[in-house]
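Right, one structure below, let's go through it.
Only one protein chain is missing; all other protein chains are in place.
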Amino acid sequence: MISCTFLQEMIAALLMGLGLIFLVGSMIGMLRLPDFYSRVHASGNSETLGTMLVFLGLAVYNGVSITSAKLLIILMFIFLGNPIGSHILTKAAYKTGHPVWTKKRLPEEIMSDGDIKGGEANADIHS
Amino acid sequence: MANLDIVRDKRISGSPAVHLLSMAVLLFGFWMLLSGNTQTKFLVYGVLTAIIASWASYPLLLVPNGDDSKRYFVFGINPFKLIAYFIWLLWQLVLANIDVIRATVRPEIEIDPCVVRFRYQTDNPMARVVLANSITLTPGTVTMNLTDDGVYEVHALTVGAADGLRSGDMQQKVAWLYGEPCDFTLLEGKD
Partner (left out) sequence: MRIFFLVLMGVLLATIGLMLQRVFQGPSIFDRMNGLGVITADTILLIVLFGFLDNQPGMYVDLAMAYAMMGCLGSVVLAKYLGGKKL
């Protein structure tokens, strides 16, 4: 059985709640953002912080033990491995010529609506 | 025993004995963490494994610089500076994360993606890797490409993220971490 004090429980709940907010934020970003490159920002990065906060909360909840140390090791793996994964995926997409979505810079477009539908994929960012 | 020649190599920056010892200690710590067993037999196994593994993998962990005049150990960083950098990076991570989530959750998405190009030249190849990894870890910026002559192509999601990259804070921090001069120039993007 895991035994923990009230203070420990509160800190763990706070950290995990913050992590939950970041996880939900990354999920919303994943669903709403317009193209692959922007979705990498949502998945690779907000996900990393959310997962790290939840693991930290679990380590606090568990107290000082070998399991907590293992949780921190997992945290380090995620911290080092997640950016490598998202970088190599972006690099593969960039090298194979996946177009980068940018906002249209035409003045009348900005005057009428700065909406997300005003943009389109332009491929001439590649040389 | 081909490793003996490599250990006597004069081009290695720092002392190989310190590198080997620190790596063996690190590996033994990991062994203890995974086994959680303090019997004498397992301790002896752990020490032997750590020494052999660090000795065998040492040549793989030496990275040469551009003209192969020097070789750097991959983990050859001052640990106190690394901890200070880590805490700073975590703080930046939280700030940038809040910024990106605020931009995505609004009813009208406030993003302005663009590609930032800059050149960051260092002698130590690990400094480049650490910078690229830190940029990718910070939300709002993802390193798309890194060429051999030190040109970074970074995809920035919001205006704030791109400005933070152009100001060169992180580049200076990485240069400080490795004790090298900060050679940072901004290249004009095509867009």
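Going by the order they are written in, the chains are A and B; count residues from 1 in each one.
Just so it is clear, a residue touches a chain if its C-beta (ideal position, glycine included) is under 8 Å from a C-beta of that chain, and two chains touch if they have at least 3 such contacts.
This structure is a prediction, so every number in the text was calculated from the model and none was measured.
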| message | Can you list the shown chains that the omitted chain is in contact with? | response | A
| Contacts of subunit A with the absent chain, listed as residue ranges | 1-2, 9, 12-13, 16, 20, 23-24, 26-27, 30-31, 36, 39-40, 43-44, 47-48, 51, 54-55, 58, 61-62, 66-67, 70-71, 73-74, 77-78, 80-82, 84-86, 88-89, 91-93, 95-96, 98
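The working rule: only the chains that are shown with their structure count from here on.
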| message | Nearest whole angstrom, what separates the Cα centre of subunit A from the Cα centre of subunit B? | response | 19
| said: Applying the document's contact rule, which stretches of subunit B touch subunit A when the two form their complex? | reply: 30, 33-34, 36, 93-94, 96-97, 100-101, 104-105, 108-109, 111-115, 132-133, 136-145, 153, 155, 157, 190-191
| Which part of subunit A faces subunit B closely enough to touch in the complex? | 21-22, 25-26, 28-29, 32-35, 37-38, 40-42, 44-46, 48-49, 66, 69-70, 73, 79-80, 82-84, 86-87, 90-91, 94-95, 100-103, 114-116, 124-125, 127
